[in-house]
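Removed: one protein chain of the complex. Kept in place: all other protein chains.
As written, the chain order gives the labels A and B, with residue 1 at the start of each chain.
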Amino acid sequence: MDHFPTNWGRPRNDLNDAYNTYPLHQRPYNGPKDTFADGVQRTQQPIVTGTSVLAIKYKDGVMMAADTLASYGSLARFKDIQRLHPVGSHTVLGAGGDMSDFQYIQTSLDTLLIEEEITQNDGHSLGPSEIHEYLKFLMYGRRSKFDPLWNSIIVGGVKDGRSFLGYVDLLGVTYEAKTLATGYGAYIAQPLLRDAVEEREGQENSITEEEARKILETSMRVLFYRDARSLNKYQVATITAAGISISESQHLSTEWSFAEGIRGYGAQTQ
Amino acid sequence: MVRGQSFDENTYDSDNTVFSPQGRLHQVEYALEAVKQGSAAVGLRSKTHAILLTLKRSTGELSSYQQKMFRIDDHIGIAIAGLTSDARVLSNFMRRQALAERMVFNRPIPVNRSVSAIADKAQVNTQEYGRRPYGVGFLVIGQDSTGPHLYEFSPSGSSLEYVAMSIGARSQSAKTYLEKHFEKFESSAYDDPISVSILKQFAPVGSLEQLIEHGLHALRETLQQDKELTIHNTSIGIVGPAGSHEVGVDGLGSFRILEEETVDPYIQALPPKEAPAGTNAPAAAAPPAPAGDEDVQMAE
Partner (left out) sequence: MSSIATGYDLSASTYSPDGRVFQVEYANKAVENSGTAIAIRVKDGVVFAVEKVVTSKLLVPGANRRIQIIDRHIGMAMAGFLADGRHLAARARDEASNLRELYGPPTIRSVADRLGLYAQAYTLYSSVRPFGCSAIIGGYDKDGPALYCVEPSGVSYGYNGAAAGKGRTLAKNELEKLKFSELSTREAVYEAARIIHLVHDDAKEKDFELEMSWIGQESNFRFVPVPDDLFKDADQKARDALENFD
């Protein structure tokens, strides 16, 4: 059915209606369209980006850390961006990569939560493993359309006495581990986290909250020293059976003075 | 339909898009009658288990008994009464929903959502021209993170949660039995230590065996005078931990259907009908004494 009244009772296009007296601009074109006529180009790179996210399992649940910087290329563009996002009451998401894509993910998970949990109100809530599974399909689905959401995401949480820590990225790659790090942290911080957590094989349940905080702080400091896209302000999220808490942004104490004692740096030039 | 000719109330019943002056939907009410044409199904729920019992019909000696119970997923099963072909469509839909839930969230679908999904589907058939309401009722049992559940689905598009329920032919008799006895199995033995210790000689209160016994009692109420429950015409569906007569049940207590020999111990254990004088109840009367013994053994 042709729904445009201006087309009714007359030929459909100029080819067989060359002498039509009807003003052309008022008649909509509704012939076939070639979506690829001009070619399409999908996202080739992230624009405003966040860097590493770190997370470990510990005695009471999961602890996650991320700095508050969103860079525009190498420019430290936004210095107070929260990259840890709670979803429901059992789960926290931490994301590196494109921040606008991350915001889109936040919105779509919020819709999911309203549909699947809040309006149902039947005692069934989404836990970290369900959120992780859902994100897996979202991310893999998008990459299969060659239109990925340019993020690497850590999903952590506790539900029904079980803690969960999982990873998913723009390719749809997923895995679970006791320690996770994204971005630059995957190279620099991951060994440190493993040293601290996996060395105590089978005993990660013995890591106290204080120790966990210490491990993450040390790793965040190393990252700030070595990662040019990082910031000395970061937040920590803890997810336990009691719920979620995301800290205010805290300052990393750093030590730079030793450079003065090295030849070639500071005042001593010879 | 001949409009404006009949002054009879019946004018309002030939189409499901028409309200009667009393605000009733006759087509829907007739669909509920279709459910009553089917043989009975009974469902019960305790704190630990949910079970279904169905009475199967056979059209003749050469035919097999009509399947009345279907598995939807590991944790959900249904019993049907009414049009089997409609049931197949709806149960297929439930299975797809259950698979989708496993696919997207990697979890078993919450039982209430599974039932609501078909109820919402059925509602549309009561409101649009050119369709008819589904002619089948379900009893749905399942277990999820909130425990075992029993729901009734009906062609009107409603889905309600019950402690015990019965649908199909002569289901009112079963309902009457269940209303009288549901308090005994609704709460579990573990709520009441006294009953556990005292009633050792019977199946423990709230046990699966006791639940099934009540179920068979209720199902028996729906029988015609001269009929008996046999291993051939009775099916039992269960979710929850394995009972003492069961073997090979997985640790989750997934949905399973007992038929033929596996039903035998439960039918054996059923006390014979309190036969009103003159009625013959030969088959079930056979082994009443050992039945009691068996119950002692299975008590733990």
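Everything that follows uses one rule, which is that contacts are C-beta pairs under 8 Å (C-beta built on N, C-alpha and C of every residue); 3 or more make two chains touch, one makes a residue touch a chain.
Just so you know, these numbers come straight off a predicted model, no measurement behind them.
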Touching the left-out chain: which of B:V104, B:V163 or B:A242? B:V163
Spell out, residue by residue, where the missing chain touches chain B. 1, 3-8, 11-12, 15-25, 116, 119-120, 122-124, 126-130, 156-158, 160-165, 175, 178-179, 182
For chain A, enumerate the residues touching the unshown chain of the complex. 107, 111, 114-115, 118-121
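In this text, only the chains that are shown with their structure count from here on.
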Compute the distance, rounded to whole Å, between the mean C-alpha positions of chain A and chain B. 47
For the chain A and chain B complex, residues of the former touching the latter: 120, 122-124, 126, 129-130, 133-134, 137, 160
Would you mind writing out the residues of chain B in touch with chain A in their complex? 103-107, 110, 112-113, 144-146
